[in-house]
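A single protein chain has been removed from this complex, and every other one stays in its place.
Up next is subunit A:
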Amino acid sequence: MTLSTLWFIVIGLLFSIFLFLEGFDFGVGMSTRFLAKDDVERAAIMSTIGPHWDGNETWLVTAGGAMFASLPLWYASLFSGYYILFLLVLVGLILRGVSFEFHKHAETSTGRNLWMWAFFIGSILPPFFLCMILLSMVQGIPMNANGDAFPKFFDVVNLLSVVGGVAGVLLSLVHGLNFIRLRMEGPLRDRARNLNKILYPILFLGEVVFAALVFLQTDFFTKRFTSSLIITALIVLFSLLGYYGVLKNREGWSFAGSGLSLSMVIVLLFNGLFPRVMIATNPAHSILIKNAANSQYTLTIMTIVAGILVPIVAIYFIWSYSLFTKRINPRENTVKY
């Protein structure tokens, strides 16, 4: 395996970890409207990810940085080609990021409401548009020989990309509710489970439609039939595991299931992309990993650096989670975040 292929996998891994972690952050943000009934509950829900959200988001920053550092032509084409959508992702991340701190300082109910809504909207925009970007690109978009992408409106907004965006949001919500079940106690914990009992059947329907559209609209199943089929099956299987955990009240299983479902979406997309990173309508203009990659020298340095740093990060990252395991009960030990 060449180093550039290795880095393609690393980027995929980083995005998978990001979606697993920030997926529940997004879902927790959405739960402030779909699950909570009053300000006290909203604040309590928000506090479940208080110590973690920034670290979780760093996986996205790292994935973007890794893309720039290893396959810069991919980074350049993707980010410039989907300019407006990335802008909307950024607006979401900005509103969300400041809402934690600003909400603490708001003293009127209007102020608290404002930042809670910023938290909510900022939790929907990024998963929706990130999924939309990826699922638009894998269908093939107009590109030139320089690698500049010029997707037209219906290249960006079409059945698959919208279904993909909605599925990403729904899966994040389900994942967030599973996280809340794991981290809270009292009525919110029960209501999260009840809500997921309703959401899972909708999610399965969404996943079937999504799989059918991927089959029809992309070349994933013509290029790599077996692996695409297996990974698609895994997405559904992990979701079933999550549903099983909902029915049997096994919270850990639910959480692992919904998180791995999210990660598998990235695996499906990266598996289908390989050995390409951008798919153009004119196959000659598609960008291949080997053409997008940095020099052997730079990739070697990055491999060494990442090989040393990622395990260290993983250790203190997991340790930081182990510090906050006590369940939160909104009526007992927290009011404001």
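Convention: a contact is a pair of C-beta atoms (placed from the backbone, for glycine too) under 8 Å apart; a residue touches a chain by one contact, two chains touch by 3 or more; residues count from 1.
As a convention for this text, contacts and distances are computed from a predicted model.
For the omitted chain of this complex, the UniProt record lists the protein as "Cytochrome D ubiquinol oxidase subunit I", which is one of "Glucose-6-phosphate isomerase", "Tryptophan synthase alpha chain", "NADH-quinone oxidoreductase subunit K" or "Cytochrome D ubiquinol oxidase subunit I". For the chain missing from the display, the contacting residue among A:Phe102, A:Tyr244 or A:Phe274 is A:Phe102, taking the whole complex into account. Of the candidate positions A:Ser16, A:Ser31 or A:Thr62, contact with the hidden chain is made by A:Thr62. Here the missing chain is touched by one residue of A:Leu73, A:Met116 or A:Val174, and it is A:Leu73.
Mapped onto subunit A, the interface with the missing chain covers residues 44, 47, 50-55, 57-58, 60-62, 64-70, 72-73, 75-81, 83-84, 86-87, 89-91, 93-94, 97-98, 100-102, 105, 107, 146-150, 294-295, 297-298, 301-302, 305-306, 309-310, 313, 316-317, 320, 323-324, 326, 328, 332-336.
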